[in-house]
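In what follows, a single structure is set out as structure tokens and then discussed.
The complex is shown incomplete by one protein chain, all other protein chains being positioned as in the whole.
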Amino acid sequence: MTVLELLLLAAGGAAGLSLLARREGRLGQVGTPLLFGALVLAAWQIACVEFEIPRVLLPAPSAVAAAIVRSLPILAADFMQTVAHAVLIGWLLGSGAGLLAAVALDRSAFLRRGVLPLGSLVSAMPIVGIAPIMVMWFGFDWQSKAAVIVVMTFFPMLVNATAGLEATGTMERDLMHSYGAGYWQTLLKLRLPYALPFVFNALKLNSTLALIGGIVAEFFGTPIVGMGFRISTEVARMNLDVVWAEITMAAVVGSASFAALALVERAVTFWHPSFRA
Amino acid sequence: MQAAPPAPTAAAPVVRARNLSLVFDADGQKTVALSDVSLDIAGGSFVSLIGPSGCGKTTLLRAIADLERPTSGSLVVNGLSPEQARRNRAYGYVFQAPALYPWRSVERNVMLPLEIMGMPPEERRRRAERYLDLVGLREFRRRFPWQLSGGMQQRVSIARALSFEPALLLMDEPFGALDEITRDGLNLHLHRLWRSTGMTVIFVTHSIPEAVYLSSRIVVMSPRPGKVVEIIDVDLPGERELDVRETPAFLAVAHRVREALRAGHSYD
Partner (left out) sequence: MTRWGRAVLPLAVVLVVVIAVWYAGAAWLNFDVTANLAEDDATTWEILQGTMSQDRPLLPAPHQLVAELFSSVFEHPIDSPKSLIYHASVTAFAAFLGFLIALALGIGLAIGIVHVRTLDRSLMLWIIASQTIPVLAIAPMVVVVLGNIGFTGLLPKSLIAGYLSFFPIVTGMVKGLRSPDPMQRDLMRTYSASGLHLFTMLRWPASMSFLLPSLKVAATLALVGAIVAELPTGAQAGLGARLLSGSYYGQTLQIWAALFMASFLALLAIGVVDLFRLVLIRRRGGRL
């Protein structure tokens, strides 16, 4: 390909994007980003082939695709280690404990005022750094990664769920009061449903945090399997196509779990204003 | 700043609409907001547009302000197209809500149009002071919008619309969200303001007493499609106090407006 041909290709892509972007409805809304993604992939592929970019710098998308197919068993093993064990279990335990703690703290305004500022503080800290400590406590296997994730996901859930439990309006609470409803009845029938959108927000945020925690914690040491382990060792061995395959899997897992949570949220909190068209 | 438009002569109306129609097209769903509206608004008059919701009164006002494009018919503002009139900054607009910018103090909200129009800072300060004085909020000029009550905020937005001294004031249900007592006070205020400045006011409302009290003319509109049912001249003394609302003459006009509104409703 000549430079002229490449320029023509780029100009054509830009023109196509701007034409598509002006279209109303689904075609413009979904088509434009998809075309953009396709163009980026094409540019990447052409650049790698035409300019002979070495594989140790940037493998072509075709090479990454080949690596995905070739190393499916490895990817599956890494998925089982990192996602199915560390991330899933850590996410469930951390979010669940955060929710329980929020309900427990709900009865004491004094404790809430003491714990919440601390909780927001801890949420803002670089918690992945505790990975080496967790390795000392829980060993090299997935348990230590799950422990990191528990700590990472606990506080966002605590802070969000507490805000959710406080989201009920005085009018609704007065209504329950007028029925002579007790604390637990009010909690179950009114305040927990009201808190659900907040809880789902935390669950979605936590799913991303958990994946980050699971992968990065493995950079600090792990048995010879796992997504983070694979990324760090294959980088060192210059097998960048395998690294990109792992990154692709991480991206797919991240957006798929986010989308799945969003679907569940929609089904459970369909009454919330943000879902009423 | 552009040159001021030539002052309309007594004969030429400030706003002239002929067979005006406006159709909203949202995803193929057509809504006729205005149908065949013809209307003249004379300089110096106070004209109310009244009707139930969906009658197109706000749409008509927004068309005059060049915030909506008519589908057909002709619309002339100050002898110009609405767009040219807007570019000449021919009118001040008061919205349903105060629409103040919360990061600007009361004074700087009033100065906003003056900054945009490139007025020197000295003049800006002078005008802000004068018009805040006019709406009785001078001592609140350093406050911020949220520190004021709803009625006070709407007075600030009126001062803002007056600050560049337009000859035409467009008001879209400015007092609709306020309680009745505040509203009475602002009606009295607005009436005196109009009397003292001699400007033209076009005022959208759905309150009959408010329309009768304020207006020299009332345009009654009906919905689906929005059109003019009747134009009623208000024969009340020029200078009005709030208790004019209990006189037989006032009640007679209010009755005519109510009848016209009912007639507009009867066939839907």
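Order of writing sets the chain letters: A and B. Residues in each chain are counted from 1.
Basically, a residue touches a chain if its C-beta (ideal position, glycine included) is under 8 Å from a C-beta of that chain, and two chains touch if they have at least 3 such contacts.
Predicted model only: the values in this text are computed from it and were never measured.
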{"item": "Contact with the hidden chain (one of A:64, A:99 or A:135)", "value": "A:135"}
{"item": "Selected from A:96, A:193 or A:254 as touching the chain missing from the view", "value": "A:254"}
{"item": "Chain B, residues in touch with the chain not shown (by the definition above)", "value": "65-67, 86-87, 89, 91-93, 95-97, 99, 101-105, 112-113, 115-117, 143-144, 146-147"}
{"item": "Positions on chain A contacted by the hidden chain, ascending", "value": "14, 17-18, 20-22, 28-29, 32-33, 35-37, 56-58, 110-115, 117-118, 121, 124-126, 128-133, 135-137, 204, 207-208, 211-212, 215-216, 219-221, 227-228, 231-232, 235-236, 240, 243-244, 246-247, 250-251, 254-255, 257-258"}
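Assume only the chains that are shown with their structure count from here on.
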{"item": "CA centroid of chain A to CA centroid of chain B, Å", "value": "51"}
